[in-house]
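Note that one protein chain of the assembly has been removed; the remaining protein chains are unaltered in position.
For clarity, chains are labelled A, B, C, D and E in written order, and residue numbers in each chain start from 1.
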Amino acid sequence: MTEAARPPIAPVCDVQPTRPVSVGDLVAAVEAMAARRLRFVTATCLDMGGRFDIYYHFADGVKLDNLLVTIPREAELPSITAVYLGAFLVENEMKELFGINVVDIAIDYKGRLFMTELDQPHPMAKVQSGATPAGQGE
Amino acid sequence: MGLLEPLLKISPLTLAAVLVFSPALFGVVVFAVRTKWSRKGVVTVAGWVLTLAAITVFAIAFVSRTALSATLPAKAAPWSMIVAGGDLALLAAILVIAVRFRSAMVFGVALVQLAVVLYAELTGGHAAEAAPSVFIDWLSVVMVMIVSVIGSIIAVYGLPYMKEHERHLGIDEAGSHRPGFFLTMLVFLGAMNGLVISDDLRWVFFFWEVTTLCSFLLIRHDGTDLANTNALRALWMNTLGGVGFAVAIVLFGAHAHTYSVQALLRSPMGAAASLPILAALACLMFAAFTKSAQMPFHSWLLGAMVAPTPVSALLHSSTMVKAGVYLLMRFAPAFHGTQLSNVLAIAGGFTFVATAFLAIGQTNAKKILAYSTISNLGLIIACTGLNRPLALAAAVMLLIFHALSKGLLFMACGVVEHGIHSRDIEDMQGLVNRMPLTTLIMVIGILSMLLPPFGVLIAKLAAIEASVHLPLAMGMLVIGSTLTVAFWTKWTGRLLASEPGAVHPKIEHLHVMYFVPLVLLTVGAVAFSLAVFPLLTELVEPAVTQYYALVPGAAGGVDLSTDVLAVPWLLVFGVMATAVLAPVLVARTRPDEEVGAYMCGEQIETPNGSGFITVAEQSCSLSIRGHYFERYVGEDRHTLWMSLVAASLIAGMFGSVAVR
Amino acid sequence: MGLIDIARSKSPWILHFDAGACNGCDIEILACLTPVYDVERFGIINIGNPKHADVLLVTGTVNKRSARVLRNLYDQMPDPKAVVAIGACALSGGVFHECYNVLGGVDSVLPVDVYVPGCAPKPEAIIEGVVMALGKMQEREHARKRGAA
Amino acid sequence: MMLSSVIRNLFSKPATRPFAPAARTAPQGYRGAVEFEEEVCIYCGACATRCPANAICVDRVAKSLEFDPFKCVQCGACAEACKKGCVQLQIDYQHPVAVRHTVAFHGPPKPTVAP
Amino acid sequence: MAQRTVIPFGPQHPVLPEPIQLKLTLKDEIVEEALPHIGYVHRGVEKAAERMDYTQNVFLVERICGICSFIHALCYCQGLERLMGLEVPRRAAYLRVIWSELHRLQSHHLWLGLYADAFGFESLFMEFWRSREMLMDIFEKTAGSRVIISACCIGGVRRDISDQHLQETLETLKTLEAAFDKSSEVMLNDYTVKKRTVGKGVLQADKAIMLGAAGPVLRASGVEQDARQTGFAAYDELRVEPVVETAGDCYARAKVRIREVRQSLDLVRRAIAGLPDTDIAVRPKGRPNGRTISRVEQPRGELLYFLAANGSQKLERLRVRTPTFANVAPLVHMLPGSELADVPVIVLSIDPCISCTER
Partner (left out) sequence: MMAEYLTALAAVLAAPFLGGILMGLDRVVSARLQSRQGPPLVQPFYDILKLFAKRRMAANTFQMISVSVYLASMVLSLALLVMGQDLLVLLFILALGNIMLILGGFSVKSPYSQLGSQREVIVLLAYEPLLVCMVVGTYILTGSFSAASVFGLERPLALSMPAFVITQTLVMAMKLHKSPFDVSASHHAHQELVRGIYTEFSGPQMAVIELAHLYELVLLLGFIVLFWHTNLVVGIVLALACHAAVIVLDNVSARMTTRWMFGFTWSVGLALAAANLAALYATGPLPR
């Protein structure tokens, strides 16, 4: 049952197509998506320890088109709500659950979207300040 | 009866002198002797004197059961010169005002009036000697009571009010405008008394113009730009009405050859009246419409609310606007059975509906009261136009009850305004927690305007009953009464909207000169409603009988027995009183639990009262604003067309003269 | 069994609050109102207002936000009243009992009279639960009366 | 339109199903209350590992099983996992109760296990 | 002082089956601003999914939403199957379609009932919910539970449906359709209903795209997008044409759903008719590794799962984006300008599922 005994399996990457963009280019890239009349679907945030991988999913007809932004843990992330207002919920969610510093959200819940008192300020974040990495089962 | 016998010996002329001149004299004393205590004392004494005089008049009329009349010897003085001189002096004053305030409108209208008055003086002025003759029938008695008693109460209330008012404006005792204020007020009361007891139209006209001038002075009392503008508007409108009055005098002089109201009423009138006489009556109606602020002249009364509250109370409840309806009621027998009368009913009914409608959209308490006043005057005028015994009875009852309730409401409003520094009814939300006593008084005042078994409603029911024969007027009355419910209920609701939990609020302290007048009028409003039957049989019925005696062809007594009045009102009162008192007794035992209002489970106490937790876990205080439907009942949307309709109805009155 | 007792047992008005359920139990409560289960035959009305309600039906796990609301609602219900917890989540947190935003079952906030297990419980079970809760409410009321006497 | 529907309803039998005791039973295969057959249990813990709600606790050493019906979501994973047919889902639903309780049983005591 | 009325609408509110608060700013009764306050049902499912192993997760994600539980499980399983490289047997794919469409049917019936109730048409609510009970009976019979049917598993489905049950299902659907004809007729043509729905809560196609609307809300605004077009499960063989309306108001949204009910009835029949006779599941083997997106069409719209696995027993990240989550922004846009009385109608017109939104 050790981790080493696990047979190696090639990772699948089905999130296609994905175009990586830098934080600085994000809003411009999103504006380009808007210019193409793509529908904003959602954003997905992955806490990779030291960095966040944030996917922005857009629907082009029935197909998806994605952007990938990678930011360091403490970095600011510009809001895209000026372009796609619909992103306000997901940005507030990232702010609250992962502790990403999303700035200039159109409707800002100030980190109080879902939760009232925070025992764990950002429960989805893998690294809590002063806490051991969570996620190791029961 | 025997006890009252000596009263009969008092000459009506003496009484008249007391009623008309004593206030003016007291006023002069107030003006001359400028100390706080003298002012308080003199005004109070003036109030007592007036009240006693009015009660004496009532007692005499009650005992003698006939109208009192007397005339000074024609030779005693050059009466015609005096009255003409008085008129001209007033006009001169108005012209001076017009020049000083650069009001072309006032100037023009005053010039026209001057022309008419001069014409009257030069042509028919001496058709009859203008010796002061007094005629006091029940209608006059009712008016004298209203003017003297309620007017005095308001004057007394004005003492602390004006003091606080000037304190607010930062005016010290030395620079106080109060002496002039009370002088004007008292002169006003005297003039009103003069207006309702004079038999000679020229004297009536003179007093009529005095009230116009007094009201101008009172409205512009604060001297702000707005006050000046509104006062000037009141002045030109009322002077315009004066033109109508003067034309009527000219016509009466030329075609009826008398200026005595009683003589006029005994001359061929109604269907038998000649065209010029009818035209004269229409002119009088026009004058009454301006004085009683009927549409399209309602704007002056709305503007008059810039004046200090005692002025509003005085203008609305007991003086000024009541002069107009008094004149119409006085002349009602003259246009009985004419088309003119019907058109009058419709015109009054229209103002009744239209202003009740506009009142729904208002948040300013005084404005609501103003609209309500205009509306009720419209109702009284409609009753006059219906010109049936029951309608007239309703009109007299409305005169009394409206004066009581409206005086009460204005005064209470003034107290509230000084308490919370706002006259917006939205700011009065939850007043019951802050000023429970005033709120209670105010709520009684409002309910007395609105609900059975209070007098206003009983009168309204009688009016509806009397209007069935004129379907259009009836429709207006029904709809108007319904609309009335909307703004009164909303306002009361605002007052009562209390924070849950504050079950026993602390009772506020009221100045004794606030407290006594308020309580007097509250008790009056309730007691008169309770005593609606004695009132009806002892006061209203004689008034209507006297009126009907003048109607040609209406032989015999007046039968006011209607189903409305046949209702066992005592039973109604009893059941309602029990229903109100029983829970109060139950409430003495505290409820088992006191909880906050239902707010979907998120209620919370905030510093500004109850609130709820909302977006981003912030607490937000609950704010509930009444519905005003500005989109539907906004003044801006409707005033213009309504005024046009009202103006065309007035034109219709003149037109109906030709049609008969 | 006095007249009042009969009336109480024949007229339970319910208030439903979803404290964090997946909808399954809520929909089953609503299903109780429909023609097929028609709880009005037992006098049950979904009154939706705590001030009129006799029985509080709670579904779902409780988190801090909903616990506050739940407490408020319960306080606004006039006595005598009863609480019924419906579904595994309301009983213990169910499959979510270890989630970070879950306080646990309803009984961590309110005194629960009857627990209706299941995921989601059938409408029959819910009705049975309400009836049971009325019994408990009556008992408590009688005990209170005896205590007061 | 609605008129015809409601009038038809008025004159037809109501759709309301009778309630207990005449209530109808659930169809075969209904996932109702979870029941254990103590005798066949071998305390392998397969059910406990599969249970998404951690409603079952098996101590393989002490040979005891504890089941919290309040946590159970009646998914049937335990019954599928059980090789012995010890865990079964009843057709009848779990009835409401007024007090919290758990189901617990254990196998024959082993001398090695402290009481 | 009080220039505007500011009131809480929810969380506990009889027209909202689920807790959500709208902070409404009103003038008279016209909404000037509506802000949603959520979090009453937030549990933390995404985090929990990282703690449980991936088979247990099936039961977890089902309980994200009790109305479309099967579709949640389907979406999850599909993603995992892709990561594991599993090929689902055709019969399982067809059964998945059948259960999915039955879910859509019951969800739409549920919604139509609640929607009718939102504008105070109680008897119509009763009609739809009476019909819905037929579907609940089908679930009870075929899957063993009324609500959370737990029929989907990784690699296929947990249960087969017997021929007898399939026949009974077809019978039931016939009755259901007859009842639906009558009730939907009322929903579409009744004067009072139209008065309450036509022109209310209008969402232009442009706005719908920019605000990221999903499902019937999107399609009612004239945008032709339906995740079933991607051909997951057996939708590659059972082609689906998206149902589109153009008015973008509450009425159009109801119409889309009513037409979808008919479409679903047709799909179930076609799926039953073409049901292949193969196994119903393959055993999952190996451990997933990689990232993928799985998309399916829920009754409320497009459901998106993002799965990230690192080859262990547990997922690294499970992201659930539900359709209601996407439809909140359009709601915030639609409410201002409407009357208070229309608030429940407009809120319900997006078919809100708060437990989905908050997870």
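Assume contacts are C-beta pairs under 8 Å (C-beta built on N, C-alpha and C of every residue); 3 or more make two chains touch, one makes a residue touch a chain.
This is a predicted model, so every value here is computed, not measured.
Engineer: Would you mind listing the shown chains in contact with the chain that isn't displayed?
Structural biologist: B, C, D, E
Engineer: Could you tell which one of B:His168, B:His257 or B:His469 touches the chain left off the display?
Structural biologist: For the chain that is not drawn, the touching residue is B:His469.
Engineer: Consider the whole complex, including the chain that is not shown, and state which of C:Asp38, C:Asp107 or C:Glu124 touches that chain.
Structural biologist: C:Asp38
Engineer: Among B:Leu226, B:Val523 or B:Val572, which residue is in touch with the absent chain?
Structural biologist: Of the candidates B:Leu226, B:Val523 or B:Val572, B:Val572 is in touch with the missing chain.
Engineer: For a quick check of understanding: of B:Arg202, B:His221 or B:Lys490, which residue touches the chain that isn't displayed?
Structural biologist: B:Lys490
Engineer: Considering the whole complex, not just the chains shown, which residues of chain B touch the missing one?
Structural biologist: 429-430, 432, 450-452, 457, 461, 464-465, 468-469, 471, 474-475, 478-479, 481-483, 485-486, 489-490, 492-494, 496-503, 562-564, 566-568, 571-572, 575-576, 578-580, 582-584, 586-587, 591-595, 597-599, 609-610, 622, 624, 626-627
Engineer: Please identify, in ascending order, the residues of chain D that touch the omitted chain?
Structural biologist: Contact residues on chain D toward the absent chain are 1-3, 6-7, 9-10, 12, 14-16.
Engineer: List the chain C residues touching the unshown chain?
Structural biologist: Touch set of chain C with respect to the missing chain: 3-4, 6-8, 10-11, 13, 34-35, 38, 40-43, 45-49, 51-52, 54, 78-80.
Throughout what follows, only the chains that are shown with their structure count from here on.
Engineer: How many links in the shortest chain of touching chains run from chain A to chain B?
Structural biologist: The least step count works out to 1.
Engineer: Within the chain touch network, how many edges lie on the shortest path between chain C and chain D?
Structural biologist: 1
Engineer: Taking the mean of each chain's Cα atoms, which chain ends up nearest the overall Cα mean?
Structural biologist: Of all chains shown, the one whose C-alpha centroid lies nearest the global centroid is C.
Engineer: Please identify the chain with the largest separation between its CA centroid and the CA centroid of chain C.
Structural biologist: Farthest by centroid: B.
Engineer: In whole angstrom, how far does the Cα centroid of chain B sit from the Cα centroid of chain C?
Structural biologist: Measuring from centre to centre gives 60 Å for this pair.
Engineer: Roughly how far is chain D from chain E, centre to centre by C-alpha average, rounded to an integer in Å?
Structural biologist: One centre to the other, that is 28 Å.
Engineer: Counting only Cα atoms for the centres, state how far chain A is from chain D in Å.
Structural biologist: 40
Engineer: Touching at least two other chains at once: which residues of chain E meet that condition?
Structural biologist: Residues 11-13, 35, 39, 42, 44, 47, 51, 59-60, 63, 130, 133, 148 of chain E each touch two or more of the other chains.
Engineer: Using the touch rule from the top of the page, what residues of chain C touch 2 or more other chains?
Structural biologist: Touching at least two other chains: 17, 35-36, 49-50, 63, 65, 68-69, 73, 94-95, 98, 100-101, 119, 122.
Engineer: Report the complete set of touching chain pairs.
Structural biologist: Applying the touch criterion to every chain pair yields A-B, A-C, A-E, B-C, B-E, C-D, C-E, D-E.
Engineer: Per the contact definition, I'd like the list of chain A residues that touch chain C in the complex.
Structural biologist: Residues of chain A touching chain C: 114-117, 119-120, 123, 138.
Engineer: Can you tell me which positions in chain D touch chain E when the two form their complex?
Structural biologist: Spelled out, the residues of chain D in touch with chain E are 1-2, 4-6, 15, 26-27, 29-31, 50-53, 73-77, 80, 89.
Engineer: Could you pull out which chain E residues touch chain C in their complex?
Structural biologist: Going by the criterion above, the answer is residues 11-14, 17-19, 39-45, 47-48, 51, 59-60, 63-67, 69, 110, 113-114, 126, 129-130, 132-133, 136, 146-148, 353, 355.
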